[in-house]
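All protein chains but one are shown in place.
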Amino acid sequence: MRPKVTISKKFEFSASHRYWRDDWTEEKNNAAFGLCVSPYGHGHNYDLHVTVSGHIHPQTGMIINLSKLKEIVNEIVDQFDHKYLNLDTPWFKEVIPTTENIAVVLFDLIDEKLKPLSDIFLKHIRLYERSDLYADVWKD
Amino acid sequence: MRPKVTISKKFEFSASHRYWRDDWTEEKNNAAFGLCVSPYGHGHNYDLHVTVSGHIHPQTGMIINLSKLKEIVNEIVDQFDHKYLNLDTPWFKEVIPTTENIAVVLFDLIDEKLKPLSDIFLKHIRLYERSDLYADVWKD
Amino acid sequence: MRPKVTISKKFEFSASHRYWRDDWTEEKNNAAFGLCVSPYGHGHNYDLHVTVSGHIHPQTGMIINLSKLKEIVNEIVDQFDHKYLNLDTPWFKEVIPTTENIAVVLFDLIDEKLKPLSDIFLKHIRLYERSDLYADVWKD
Amino acid sequence: MRPKVTISKKFEFSASHRYWRDDWTEEKNNAAFGLCVSPYGHGHNYDLHVTVSGHIHPQTGMIINLSKLKEIVNEIVDQFDHKYLNLDTPWFKEVIPTTENIAVVLFDLIDEKLKPLSDIFLKHIRLYERSDLYADVWKD
Amino acid sequence: MRPKVTISKKFEFSASHRYWRDDWTEEKNNAAFGLCVSPYGHGHNYDLHVTVSGHIHPQTGMIINLSKLKEIVNEIVDQFDHKYLNLDTPWFKEVIPTTENIAVVLFDLIDEKLKPLSDIFLKHIRLYERSDLYADVWKD
Partner (left out) sequence: MRPKVTISKKFEFSASHRYWRDDWTEEKNNAAFGLCVSPYGHGHNYDLHVTVSGHIHPQTGMIINLSKLKEIVNEIVDQFDHKYLNLDTPWFKEVIPTTENIAVVLFDLIDEKLKPLSDIFLKHIRLYERSDLYADVWKD
């Protein structure tokens, strides 16, 4: 049995966000979200690790050409970079842009873009909000 | 099928330990444990990554509120921080405080504390003794 | 001649900012500030290294007690953490919150707070906007 | 049910490589491999994380003695360190020394060396070509 | 007296090199250069930190526009990236490409490019061959 192999690439973006629910009182917002309620948002440098799975191509030695992977993922990451996620993007109108939710949105967006590629599939992503806080998303 | 999600938080503590078995000769201790036999112990900065699994709450966007997670894990980590693990804690009287054993003890302690929380479970921990040496503990 | 000694402590805060001058056209803003003009700001995790100089106290072995240093610097850092620097703080009404300007403001604030302490002076600060971009501020 | 445990150790080596197929035209090589076609090769600092699985020995508290693990893995790593992988080693005559292929070769070499040890098996390796590019290899 | 300020940016390149003097015997080469004599060279990921000094421009808040700095330094770094320094570049025909010598060459090249810019000067560079080995170059 041959071992399994994946290749992973790190991407980066800087964004700001705010945790706030209009349908909650200020007290309830403060209790749930602490400092993250500050009105104009605050920001982070996010690191995004994207792991893809597939066969190593016998001629190129690659699961996926990194230029291809970078082209696909950067097209998505550019929509998050230097943005205020609540207002500048369409994905966080209804959901709070927590690390968990941002990661799930990114997983879905990348997964959809990679699907047309034969023999490649998105195995896993990890999103770091800081080096000490991160979400993992994957499908079994 | 929705993707799986986890959230992870890093904690830190500094502790010292000694590898030594009284029921072994000095020669056997030296052979098995090398420098780690030094009589007064030696120390490390440990990094502990705690990964929890569960559903993302639709209103808060969180698997677990980080203040809650920090409260729970810090209560445990405080019992290891600035301690000589062999003498200052109850867990390493019978077992050597290797990275593997410390990690298993931490997993069990955190797992027990998280159990009462509905919909959350401890997925995985990783304990770094140094950046180049670490143990992983998890349940399938 | 005795060697010189300093002690340094790292602090962290997350903030968002925007580069924009109302007295410039949009074209001129774009040319000078690129992505950083986005209207609602974007964010970063900042790392702040604070270096203080002084004599090592013969009894405590310390230049400054770290609890004291943390108390002083955190009082300042708390005014930057989880803030939109342009709107939430008083220092960037007239000046653009670039890494250079934020660092100078922080240096002045910390310097002023440390002055009353006898035998201690602020030697140097380094402010990382990202791990690959940072400003240093010091007095000779 | 007892939790699963693994122990991991990081190893390092510096090597150079070239991506080039003699049976392809220069244009095709350039298109597939970009900068990596440069004739004399170029180099990297590789970080190799080796994860082994097994029971924690009740007396030593260890899955494997780290001196033993280091002896075994360094014997392999020494054949990659300070080498031009295409010319100085036997493994990349037919296959391109991409991160994926180097990782698979390393996995097989370490796996073979660890097999004679009872109760230990190679769970996983991760090979970093840079901090932002890495391959994972494992068997289920 | 206003504090001094600098801004620093990290750049990266991957290159390979060999330590060898044709006018020395193999024994003498081995004694001086150890593993670094391997015939086809070996490689590293280099990190280059470039620190520039000057006045903070009152309108932009910047010592130097980072796009300008990146344009200037990348033009130089591109001549080192994915190269075998001994053969692919003109600077190491007579001198051994040690960390010290590469750093001095880089300092001179960047310094010369920055000189035409008024009010800016190159304060310092640091070149990491690995995270645990680096050279610093500066002028007083």
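Quick notes on this one:
By letter and in written order, the chains are A, B, C, D and E; residue numbering begins at 1 in each of them.
We take it that a residue touches a chain if its C-beta (ideal position, glycine included) is under 8 Å from a C-beta of that chain, and two chains touch if they have at least 3 such contacts.
The structure displayed is predicted, hence computed values, not measured ones.
The chain not displayed here makes contact, within the full complex, with B, C, E.
Residue-wise, the contact with the chain that is not shown comes from B:Ser16, picked out of B:Ser16, B:Asn30 or B:Ser53. Although one chain is not displayed, chain C still touches it through residues 1, 3-10, 51, 56, 58-63, 65-67. Contact between chain E and the absent chain runs through residues 19, 21, 32-34, 95-101, 103-104, 107-108, 111, 131-140. By the touch criterion stated above, the residues of chain B touching the omitted chain are 12, 14-17, 35-36, 38-45, 81-84, 86-88, 130.
Going forward, only the chains that are shown with their structure count from here on.
Think of each touching pair as a link: the shortest run of links from chain B to chain C has 2 of them.
Simply put, of C-E and A-C, more C-beta pairs touch at A-C. Taking the options C-E, A-B or A-C in turn, the interface that duplicates D-E in more than half of its contact pairs by residue number is A-C. Because chain A and chain B carry the same sequence, their contact can be compared by residue number, and under half of the numbers here are used by both. None of the residues of chain E touches two or more other chains.
If you sketch which chains touch which, the pattern fits none of the simple shapes: not an open path, not a single ring, not a star, and not all-to-all.
Counting only pairs that meet the touch rule, the chains in contact are A-B, A-C, A-D, B-D, C-E, D-E.
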